[in-house]
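A single protein chain has been removed from this complex, and every other one stays in its place.
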Amino acid sequence: MVKKIKEEKLKLGVCYYPEHWPKELWEDDFRRMKELGITYVRMGEFAWTVFEPKEGTFSFELFDQAVDKAHEFGLEVIMGTPTATPPAWLTYKYPDTLNVDQDGISFQHGARRHYNYNSENYRRLSSIIVTEMAKHYRDHPGIVGWQIDNELNCEVDVFYSEADHIAFRKWVKEKYETLDNLNQAWGTVFWNQTYTSWEQVYLTRKTVSNSPNPHHMLDEKRFISDSAISYVKLQADILREYAPNKWVTTNGMFKHLDNHKMTNELLDFFAYDSYPNFGRVIEDNSKKPLRDRKWSWNLSVVRSISPNFAIFEQQSGPGGWVTRIEQPTPKPGQLRLWTYQSIAHGADLVMYFRWRTATKGTEIYWHGINDYHNLPNRRVEEVEQVSKEIHQISEKIAGSSYQAEVALITSYDNEWDGEFDKWVGPYISKSKDAWFKAFQYKHVPVDALYVNQETTLEELKNYKVLVYPHAAIVTKEQAELFTRYVEQGGKVIFGCRSGYKDETGQTYMKAFPGYLAELAGVTVEEFTRVAPFEKVPRLKFKDSNDIEAIDFNEVLQPHGDVEVLSTFTHAHFEGKPALVRRNVGSGSCYYFGGVFNLELASLLIDEVGLNNYQDQFELPEEIELSIRHKDGNDYTFLLNYSEQPQEILLKKEYRDALSGKRVTNKITLKPYDVLVLEP
Amino acid sequence: MVKKIKEEKLKLGVCYYPEHWPKELWEDDFRRMKELGITYVRMGEFAWTVFEPKEGTFSFELFDQAVDKAHEFGLEVIMGTPTATPPAWLTYKYPDTLNVDQDGISFQHGARRHYNYNSENYRRLSSIIVTEMAKHYRDHPGIVGWQIDNELNCEVDVFYSEADHIAFRKWVKEKYETLDNLNQAWGTVFWNQTYTSWEQVYLTRKTVSNSPNPHHMLDEKRFISDSAISYVKLQADILREYAPNKWVTTNGMFKHLDNHKMTNELLDFFAYDSYPNFGRVIEDNSKKPLRDRKWSWNLSVVRSISPNFAIFEQQSGPGGWVTRIEQPTPKPGQLRLWTYQSIAHGADLVMYFRWRTATKGTEIYWHGINDYHNLPNRRVEEVEQVSKEIHQISEKIAGSSYQAEVALITSYDNEWDGEFDKWVGPYISKSKDAWFKAFQYKHVPVDALYVNQETTLEELKNYKVLVYPHAAIVTKEQAELFTRYVEQGGKVIFGCRSGYKDETGQTYMKAFPGYLAELAGVTVEEFTRVAPFEKVPRLKFKDSNDIEAIDFNEVLQPHGDVEVLSTFTHAHFEGKPALVRRNVGSGSCYYFGGVFNLELASLLIDEVGLNNYQDQFELPEEIELSIRHKDGNDYTFLLNYSEQPQEILLKKEYRDALSGKRVTNKITLKPYDVLVLEP
Partner (left out) sequence: MVKKIKEEKLKLGVCYYPEHWPKELWEDDFRRMKELGITYVRMGEFAWTVFEPKEGTFSFELFDQAVDKAHEFGLEVIMGTPTATPPAWLTYKYPDTLNVDQDGISFQHGARRHYNYNSENYRRLSSIIVTEMAKHYRDHPGIVGWQIDNELNCEVDVFYSEADHIAFRKWVKEKYETLDNLNQAWGTVFWNQTYTSWEQVYLTRKTVSNSPNPHHMLDEKRFISDSAISYVKLQADILREYAPNKWVTTNGMFKHLDNHKMTNELLDFFAYDSYPNFGRVIEDNSKKPLRDRKWSWNLSVVRSISPNFAIFEQQSGPGGWVTRIEQPTPKPGQLRLWTYQSIAHGADLVMYFRWRTATKGTEIYWHGINDYHNLPNRRVEEVEQVSKEIHQISEKIAGSSYQAEVALITSYDNEWDGEFDKWVGPYISKSKDAWFKAFQYKHVPVDALYVNQETTLEELKNYKVLVYPHAAIVTKEQAELFTRYVEQGGKVIFGCRSGYKDETGQTYMKAFPGYLAELAGVTVEEFTRVAPFEKVPRLKFKDSNDIEAIDFNEVLQPHGDVEVLSTFTHAHFEGKPALVRRNVGSGSCYYFGGVFNLELASLLIDEVGLNNYQDQFELPEEIELSIRHKDGNDYTFLLNYSEQPQEILLKKEYRDALSGKRVTNKITLKPYDVLVLEP
């Protein structure tokens, strides 16, 4: 069952912390929200001590008043369970609830997310507070749904408390049943790591050269994901039981968590926290960096979890903690632009973080739409503009589906394994970035697709083209699935380092690319990392310029009916095949013995013939094109991420959905401006 | 009461470690000191085990002999209490005396300053040794005064032992009385940090993302300062009681210590350790770095504590530990230059560190005036030259006062809060550097001024102009004080990020610059950090060239009778006010919405019309000008920090106080040379 939000209209919301503010402000705040066109207010998620000032004593007065007051103004409340920030009394009394680093040193009270998922005390106390809250608010008409915890695995995504070690031991016992199986899976015969009793098994700990067993490490990440999911299940089950008929979700997308599984098994839909302003401060040394536009990829991943989703935290100002994250202020238009970026990618609810900037604590520089001073400002005006505009498209867009005929593939196994593996992980993220950038600049809408052992041929067949840049872990079954896909007309593109690992992260005793060799029609004759102080080989093409063959070179040996599209040059393997195409059934498989860069990805997009809407538009690279489709109509979002006006050419006539005017031919999009076109 | 050293003549001294050297050397060493014109010898400060070889057993023989021998040669001894380096037997027996890092890992014997101020054992044992020493030496005619401990808070300036946690809990209880007050002050409602019992309160500990509560952090620094002061008081009280009528001081100026308060409450005067050679090895990427001349700022801060002060350690050679600090050798003249730098800024006693370079231990590369080999060398010659020269000016300069009509303001609150706050702290030090550099290069003598809630209007009125670059924490009372100052004719200059925080480090719910808004005549319409990968806005002036508007831009909204001196350009807030002046009463307030750089500070120095002695001198930037005044006469120090000769023009006739010659018109100052002029 596809998990997605079911709104009939586009909705706006804000995050609000009634416990922070004098009660005198609430009424004015809620009134102004309503005037701005806000529907939803999120609250409660950092207020455990307000709800339970001491163990077993509960107090709902403050939030009852806040919820009532919000409801009075017609706002609907999303209530957060407050488990992201345990009370001081809790961690003081139950230090086993704290998270611990790999060296065995405990995190302490003072920031957030310092608990672990497996402490029995924490699970017990979480159950109690969630149960009390669920019971208390089950019938409140002002409450529309629940957010479980807040940003799971944010800031810290590894866990080494005693409780985690114990739970991991249990987890591996269930997974492997015998020590023999575990020893096989982790290849413990190497370096004499063989376990001879379960008691010897821990999560990874401090090792010489910080180099624990990599297969163990991969299972550790699977375990962390399962732990988080199990903790969400603990809460979700309580909420479903005691407060039925309300949304249940959680927010944020962080590492070491299979969000697809979590959403499918436990939630109503997935909610993301979107902060594109990070793109303006994070170092990106690649060519033509996407900056804030890179968040379109994150939103694509979110869409792969929930085709229609919510943004629970939409950036609404400069962001920063006192000690870190030094973001500039969004420029005029950027706040609006980022809102449409979310909507264009599938968000039917956008909730701004936060109503007003906090005057205390670590996040006094994480600005809300209102400033400390609470006076009118430019950001509130921009939200107001958005609020008014989306009325024009609200019912058309809500529930519509994003249109893409190509998907960029990854898998949790490869991400988690690659994170620790310098011989493939960095290539995965580099190629993903290059491909996504090429799709953006060539105006080809693209989906993200996570594959695993359950992935079906039908899922693949949603796409004309699949790109799986570095499919290191590929099982026999997956190889067969891709083969069926190609035979039935699909096109698939693989890069180097594909197919050489099994699900434990061990290598096959096979020529690369393992089970994919037959489909690709090649094996790897030899390979090398590009040496850091030597010249970089290049790729030679018949009809286009040379391209650098960065990072890793696989020299391909074709078997049978394979067409060589490019050969290496400036290398001792001069003239040997680097990129090949094999036609199989009615489709084709491309294999490239390397890491993708922008030039090559662009060239391959042309090669496979993807729709980039050139029949409808002529667009500069600076413009993102997204299409949401509903009831037979395409709604085309054109977003200008640049600080310069951009000229675009409409080859047909459209209706500007926001202004209602008919538009055609040349149009200039102002800096950070947005155009939504309907037929 | 102003705490200052009271010498009738300029004096020289050296640091000497009799315990390091064969007794056979002492006599010769003391004779040579005397011959060099040395008056004072400091000793004893790292010799606890010599004085107390085992707990409760005391031995004064070695130092008695040394003090007697020094006294025999007419030298006067400053005795150090030896608590900076606890004996091995002490930390072994009482591990609670050790300092501990934030993760809970103890420092151990093997370096120095590994103790904590709050251990009851350490305080008890310190009392005993100091009492024994005070009693023993109280009547010794050769002992002139005491140095308490050595370089408090040097190397490590945070403390997390169990004793510190306990003392902190007591400290906050006394400060806040109720948990409610503490929770308010620390804004614990954010991220659910509310404390419900005193036992839950610790100094900051290991947190996720290394981000403890910032208000807690600010109090932690206040507590560290109070702890150090309380430890100094413990010793000072004993010395005053058992060895009255001697100087009591301590040496060095390090972080997290309110040296003003400590000096005012406990000491006779402040003593600084001056190592300008650090300026030759510390990275400084600013334009035209001051290098060793930057120490003139440190000396100005020292002067703000004690108008006439002592240098207890004046650099006298290349410096370095075995493992760190890689300083070159002072060039011929630099040692002399740095001595005059100290004197020019208010030092009436300069003590060289150290007599002879240590042949053992961590500091074998921290060179004294004598080398290991003890043979004649260039550094001793230079000291001899200084010694002879200052006889010429000794009585004139001693007790004289430094002349400045402008002060550069800071406060411990803003320094300590800024240290942890990336949104203001880095600007404080950047602007301070820019302003001081501008004052130096324009030959405008400047004082340092530390303000707090006790600062009086009279203190401010000592100056024609005040510059307070980023007064983040400003109370209502302080804002009023500055208003009075301006009304009565003062000029004050503020930069961005002023007035937005209260004394807890929380932000006001007010438009920036908070309580300063009325005085400044502006509020901040919007602001932004300068984005790292985007172009930097600029400042436009009517009559001068554009200047970069670095780091942070506040767009100003004038209220009433305000003159706009500069507007922004190359930004989306093009043309909006950046720098304004408001005339109030007979004075003016300047507000700049940004971080100062050298160009802007220079421009503003001209704008406010400060005396740069152009009626008397024409000086190249390479020359520092300082004036000490006594009995109606100005003594002008001109110091050449450059390796090139510098030509200067004297517009009047003066007496070269060192040579006794009359001088006027053009003069060439040799590299590193010094000129002291009197009328």
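Side notes on the structure shown:
To keep things simple, chains are lettered A and B as they appear, and every chain counts its residues starting from 1.
As a working rule, contacts are C-beta pairs under 8 Å (C-beta built on N, C-alpha and C of every residue); 3 or more make two chains touch, one makes a residue touch a chain.
Because the structure is predicted, anything quoted here is derived from the model rather than measured.
Touch with the chain that is not drawn comes from one residue among A:214, A:289 or A:332, which is A:214.
Set against the missing chain, the residues A:181, A:507 or A:545 yield one that touches it, A:507. Residue-wise, the contact with the chain that is not shown comes from B:361, picked out of B:74, B:244 or B:361. Annotation: of B:23, B:54 or B:476, B:54 touches the absent chain (contact as defined above).
Within the complete assembly, residues 103-104, 186-187, 189-197, 199-200, 202, 204-216, 420-423, 500, 504, 506-512, 526-534, 572 of chain A touch the chain that is not shown.
In the full complex, chain B contacts the hidden chain through residues 17, 19-20, 46-50, 53-54, 82, 85-89, 92, 99, 101, 105-114, 155-156, 280-281, 289, 291, 318, 320-324, 326-329, 331-332, 357-365, 371-375, 377-378, 643.
Basically, only the chains that are shown with their structure count from here on.
Centre-to-centre separation between chain A and chain B, using Cα means, comes to 49 Å.
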